[in-house]
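Rest of the complex left out; these chains stay put.
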Amino acid sequence: VRIAVINPNTTRESTDAVVRSARAVARPGTEIFGITPNFGPESCEGWHDSFVSAAAVIDAVQTTKEPYDALVMAGFGEHGRQALRELVDVPVVDMTEAAVELAYLIGDKYGIITSLARTIPLIEDSLRSSGLLGRCAALLATEIPVLDLDRYPDRTTEAFVAKAQEALDRGADVLILGCGGMSQVRQQIQQRLQAPVVDGVAAAIALAESLHHLGLTTSKVGSYAPPLAKLRTGWPVSGRSIG
Amino acid sequence: VRIAVINPNTTRESTDAVVRSARAVARPGTEIFGITPNFGPESCEGWHDSFVSAAAVIDAVQTTKEPYDALVMAGFGEHGRQALRELVDVPVVDMTEAAVELAYLIGDKYGIITSLARTIPLIEDSLRSSGLLGRCAALLATEIPVLDLDRYPDRTTEAFVAKAQEALDRGADVLILGCGGMSQVRQQIQQRLQAPVVDGVAAAIALAESLHHLGLTTSKVGSYAPPLAKLRTGWPVSGRSIG
């Protein structure tokens, strides 16, 4: 199976990092390649970035010539997954949904720890839309700016561990990190708090492999039927139109 | 007060029509002008079109040089309103929310009649996200293709009146049309079924005027704070970056 992983931002290093993470958990026989949008923000931190990213991801999917059997949306809380489900014939797995679905199987309630408080309503919106918000016990932010996450690894780890503990205190028993990377943070939380931490990239790859393996793909009899043929001026931005 | 009305699609005639409707209901002293996106679908009928339109609307707002005091999103169920709320300092009113808010004041439960069944999950998603789905009694589609709406006005009217009656039977006492224009349909429903029909454009203009008049504008202390400064490659598509 060949899985395309779409990075929601234009930072090629992020794409590479997520592809590396994905390959590290992929099963034998799974090939993974990354897609980087042709336009948009270098990182996604808010509604503007989320919606621009959604279109950039759509554009990238529409202009990618590489074939693939499943599509994985990296990023956390970014919008647009339903548009991809309309567009392609292969399964589409959003990392946000994937992480919560696996968390649902191994805990009673989940907690999400993210970097900026301003993205909390976004993540809520994404999960409410998926019907997966009901068992959320806590959605907390460390308020460490993204650029400082790597710069001060120890402070970052302490901040995330502290918020993870707060999530457990509020009733969560499984955790999800609302940011990419952070494998060190994940390890520390698991080790010190003894609670499982679901990695979104890993969850999405496993679910994409599973859907493909079972021959399941997006339903085309409802709202995910292919987009109607029509004039779409200047779209996709990067090339040929779907109209 | 100067209100910019953004059409979600690239059809200039639609922009003109919505501007005409808006002017017809605007108060004395309200100036209205239309914004047409620089790219995107000629009409919005599905998730793909909704998310491309969201970005095109963001792009248009970021590159419009005309000043305005309030922003109205035309279209029904299209995504992206929260991004506009981040971007601008003036009030942003989405026609979808506006229609339901006025319906909430004049009826117990509302019904929405739209053209294609495939857009129903979209409209639900938009209203669930706004917290305004709780008093929806029915969301029904006539399944008349958009292009046939004007071509066969009588059949269109009959189809909408029939679905409006079905919505009343399911408990609605106020109706909303999930498509632009249709003033004849609106009149017929009001006359024959005696139920009020809220016009989204009119509702949005009135709410935008109200917010401006009261000096209320989008909160900047939460998730609608201005987008963070950062590199946004090739964005906006039509010109200068916000980064």
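Should a chain be cited, it is by its letter among A and B, assigned in written order, with residues numbered from 1 in that chain.
The criterion applied here is as follows: a residue touches a chain if its C-beta (ideal position, glycine included) is under 8 Å from a C-beta of that chain, and two chains touch if they have at least 3 such contacts.
Just so you know, these numbers come straight off a predicted model, no measurement behind them.
Full complex copy number, with 2 in place?
6
Please note the rule applied: only the chains that are shown with their structure count from here on.
Go ahead and align subunit A to its copy subunit B using Cα positions, then give the rotation in degrees, nearest 5.
180
Averaging over Cα atoms per chain, report the distance between subunit A and subunit B in Å.
Distance between chain centres, rounded to whole Å: 29 Å.
Which of the residues in subunit A come into contact with subunit B in the complex?
10, 38-43, 45-52, 54-56, 58, 79-80, 82-83, 85-87, 118-122, 125, 128-129, 222-225, 227-228, 230-235, 237, 242
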